[in-house]
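Every protein chain but one is kept in place in this view of the complex.
Chain nomenclature is as follows: A, B and C, assigned in order of appearance, with residue numbering initiated at 1 for each chain independently.
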Amino acid sequence: MIKAGIIGGTGYTGIELLRLLHNHEGVEVVAISSRSLNTQRVDTVFASLAGQSDLIFSLPDDDILNTCDVIFFATPHGVAMEGAGAFIEKGIKVIDLGADFRITDAVEWSKWYGMQHTQAKLLDSAVYGLPETNREQIKKAMLLANPGCYPTAVQLALKPLITNKLISLSGIVADCKSGVSGAGRGANQAMLLCETSESLKSYGVSGHRHHPEIKQALEILAGETVNFTFVPHLVPMIRGMQATVYVDLLDENTDVRPYFVDTYSDEPFVTILNDGTYPETRNVKSSNFCQISVQKIPNSNKLVIMSVIDNLVKGASGQAVQNMNIMFGLDEKSGLSSIGLLP
Amino acid sequence: MIKAGIIGGTGYTGIELLRLLHNHEGVEVVAISSRSLNTQRVDTVFASLAGQSDLIFSLPDDDILNTCDVIFFATPHGVAMEGAGAFIEKGIKVIDLGADFRITDAVEWSKWYGMQHTQAKLLDSAVYGLPETNREQIKKAMLLANPGCYPTAVQLALKPLITNKLISLSGIVADCKSGVSGAGRGANQAMLLCETSESLKSYGVSGHRHHPEIKQALEILAGETVNFTFVPHLVPMIRGMQATVYVDLLDENTDVRPYFVDTYSDEPFVTILNDGTYPETRNVKSSNFCQISVQKIPNSNKLVIMSVIDNLVKGASGQAVQNMNIMFGLDEKSGLSSIGLLP
Amino acid sequence: MIKAGIIGGTGYTGIELLRLLHNHEGVEVVAISSRSLNTQRVDTVFASLAGQSDLIFSLPDDDILNTCDVIFFATPHGVAMEGAGAFIEKGIKVIDLGADFRITDAVEWSKWYGMQHTQAKLLDSAVYGLPETNREQIKKAMLLANPGCYPTAVQLALKPLITNKLISLSGIVADCKSGVSGAGRGANQAMLLCETSESLKSYGVSGHRHHPEIKQALEILAGETVNFTFVPHLVPMIRGMQATVYVDLLDENTDVRPYFVDTYSDEPFVTILNDGTYPETRNVKSSNFCQISVQKIPNSNKLVIMSVIDNLVKGASGQAVQNMNIMFGLDEKSGLSSIGLLP
Partner (left out) sequence: MIKAGIIGGTGYTGIELLRLLHNHEGVEVVAISSRSLNTQRVDTVFASLAGQSDLIFSLPDDDILNTCDVIFFATPHGVAMEGAGAFIEKGIKVIDLGADFRITDAVEWSKWYGMQHTQAKLLDSAVYGLPETNREQIKKAMLLANPGCYPTAVQLALKPLITNKLISLSGIVADCKSGVSGAGRGANQAMLLCETSESLKSYGVSGHRHHPEIKQALEILAGETVNFTFVPHLVPMIRGMQATVYVDLLDENTDVRPYFVDTYSDEPFVTILNDGTYPETRNVKSSNFCQISVQKIPNSNKLVIMSVIDNLVKGASGQAVQNMNIMFGLDEKSGLSSIGLLP
């Protein structure tokens, strides 16, 4: 039984980790920390656990964390950067659900996250945890950078096209839509039900932190510079994310479907939908699946790729568990076999 | 491995059975029927299953159903009444998620459901499947009447008070609130998002089919006549149900909490919340749990009981699986251990 | 043209006043104050006004407020109490959308609002502004206490029954449901979309500030003590409120409908629906109407009254404008003739 600890378990990725690991037969959560909620029962904060868990929030420096086999950081950026090293030195694997180790260029990271990156050496050792592009490295990782939600949806949409050199690398547009849970559980006026329900808006249009992460990943796939426009939108729903990606085919007559099918044929969590069937975010709600459709626009070289995930599962905690499974040599689907909650 | 068949699998209780049984290690769904969708792949109708199931809708008289150990009827009323007998004669257990066998008085049933009850003998043999009141009989049942959603929430709220004779049996009021999925998946103008979202209403105030079911159950608990007012409300959400029940304590000074704790101490799916903590329907969303709080109104003999369930799980398909587990001698929690989806 | 000022215009009742008065031909809003937003354009905070208003937030002690004919306080409790007097001395009428002058007993008020009531004399002069019960006094008011949302819905539901002495005054139950906007626009974790959407809960069951306000009002109508249970619920929608009120008829055979029709026949904003038609909160969304239905429960002396309002309009800002119209001798419907926004 793998012993897991969660640092910063008061947000949505924290409770989602608890939910998923509750169903995982090979893992036990033995510690969860929160400075603000120290000594409180977890099930008084997250009442979905009432009667099902005796966990109590501890301090992030509680010794029990050092008895774990794996530590999940579900913290604001900057925290994992400072805390990860001590665990790794003790042989404890670290999975950071935050952004501290996603961007390999520390200067670029600092620009977007507004603080210095103090752990250049750790950053070098971190493995970017998108299993569909990086599984072999993940197996050996001690420090795993769990991808952002938008980057996950966009990379899965584009991988077959970029690796097979089917599209122009200039002018890619990713119009992305996310449920509100992506904004976190903090007390934020802009995320009140009365401010977000029955409305849709763009945000971060002039620049969003996931842009450099996506650009870096696409350029690794492409082996060259990628010109990429990314506009996220806030959608009045709790969970769910769609990337609608617009690309120009180099050859208008390419049948791209076989490339998608081939790329993901062995992937347990990526499903290519039948032609003419478009994904709906609800179909992957609460599950770790990504569903993808492609549609060629008639009389044009434009191709539209639609990719949906649950931003809290494949876009965060589910992918973290998938990565943990890979890192510990478990069945990659352990704890993640549930299908989406419909309706 | 128990072989299960589902008759009438095109609605919300059907897909919910598929979702729950997908996680059940001891059961395999080998057949699912629908006249209208015969020969279609199930995952084209319920895309949450895309890539995860090869089931194909068959006709309700397909022979494969006769190879099952248990048949779930997820059909409109009248269908299970006609079809259940043939399976039972073959030794196949039947669980009816509909209303055909819930009301023991065939005349009363006919009044509420607008058709003759043709199977008086079957009706006599049916067991009402609320495990918290009827577990021993369920173990031996061949024909199980799965309770309605409102009746489940209300009975669990009232059982400790009625069996311990703590309240007046006249003047009980149950003000109930349900998500829209309770109205089913049929094309119904009144259940369009634009007709139900951002609104709340009462319905069935002058009489609702769950009233006689609840009244019958409460009177069995009480051993005498119960005067009971029931008003359901439609709430703009997909899943979730709360019964807010108002009763008059016979003795204003009774501390009712110990009776609730005691009644449900061994129940795997009923949780009594701490004093001062009220349930929220979201905390049981997607799970089989029922969470209950009680609150005495100061300077009065009025007691308020709040009981929440997911209407599609403990209020329908989850309770059906729980009953199946009991009927087959499995661990009652098999396939049902997940906690609620939060947020 | 009446000049209006708004103190505390940064919340939902503030923007709702702006919206309603924008459509009022006889009133101009000349000042709106907010300490935190001083000097900001109102249309940068409430973008529904973009291009339609040049108002700028000022300080609450800005001299321009003294040039007004009427001041609306849309402030947390305690603010109007301290500020109203100075305006009234200058002959400026004051309408308090908060709770400072609703409860006539200062001691009782202090108990519920957690501070001393410092203005006993002002409190004595305040008029409770429910036009349907108090129109003549409102005409002469200099200081108007605008009713709470729940109290408005409940009083309108009960007035015909209490004034005509048709029901028992013990055991009245009001199970009330409100949209989330009633909780205000403050940054409050519990009111995030992800915390309130797709869920329903009771709150304030052991005691809510609107309880004494309702009790006081009902006892004035009754001329005697009223025993009243009030349980509010939070519903996942922005606007809308329903009171579902359960009472015991003194005579089971009373036809109560004529009493409702008669009581409200001259009221511009109260509509009694046809028998068998139940109200839906959406039908009054954005409007100042209250729609009411009554339903006798068969074989019982129980009567259910359903009363719906928009909590921000008839439950707050719309009623404030209605009161203003009465206080200034305008047509009571000025600025309030719009029907509900459907869908």
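Operating definition for what follows: a contact is a pair of C-beta atoms (placed from the backbone, for glycine too) under 8 Å apart; a residue touches a chain by one contact, two chains touch by 3 or more.
Just so it is clear, the model here is predicted, and its values are computed rather than measured.
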item	value
Displayed chains contacting the withheld chain	A, B, C
Residue of A:19, A:117, A:239 or A:314 in touch with the missing chain, whole complex considered	A:239
Interface residues of chain A (partner: the chain not displayed)	171, 173, 175, 177, 179, 194-195, 197-203, 205-207, 227, 229, 231, 233, 235-240, 242, 244, 246, 248, 276, 278-283, 285, 295-298, 300, 302, 304, 306, 343
Missing-partner contacts on chain C, residue numbers	12, 15, 18-19, 22-23, 44, 46-52, 181, 185, 198, 238-239, 271, 273-274, 277, 279-280, 282-287, 289, 291, 337-343
Residues in chain B touching the chain absent from view	12, 180-181, 185-189, 191-198, 236-238
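In this text, only the chains that are shown with their structure count from here on.
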item	value
Most heavily contacting chain pair (counted by C-beta pairs in contact)	B-C
Separation of mean Cα positions, chain C and chain A [Å, integer]	45
Separation of chain A from chain B, taking each centre as the mean of its C-alpha atoms, in whole Å	36
Interface hub residues of chain A, defined as touching at least two other chains	12, 181, 185, 198, 238
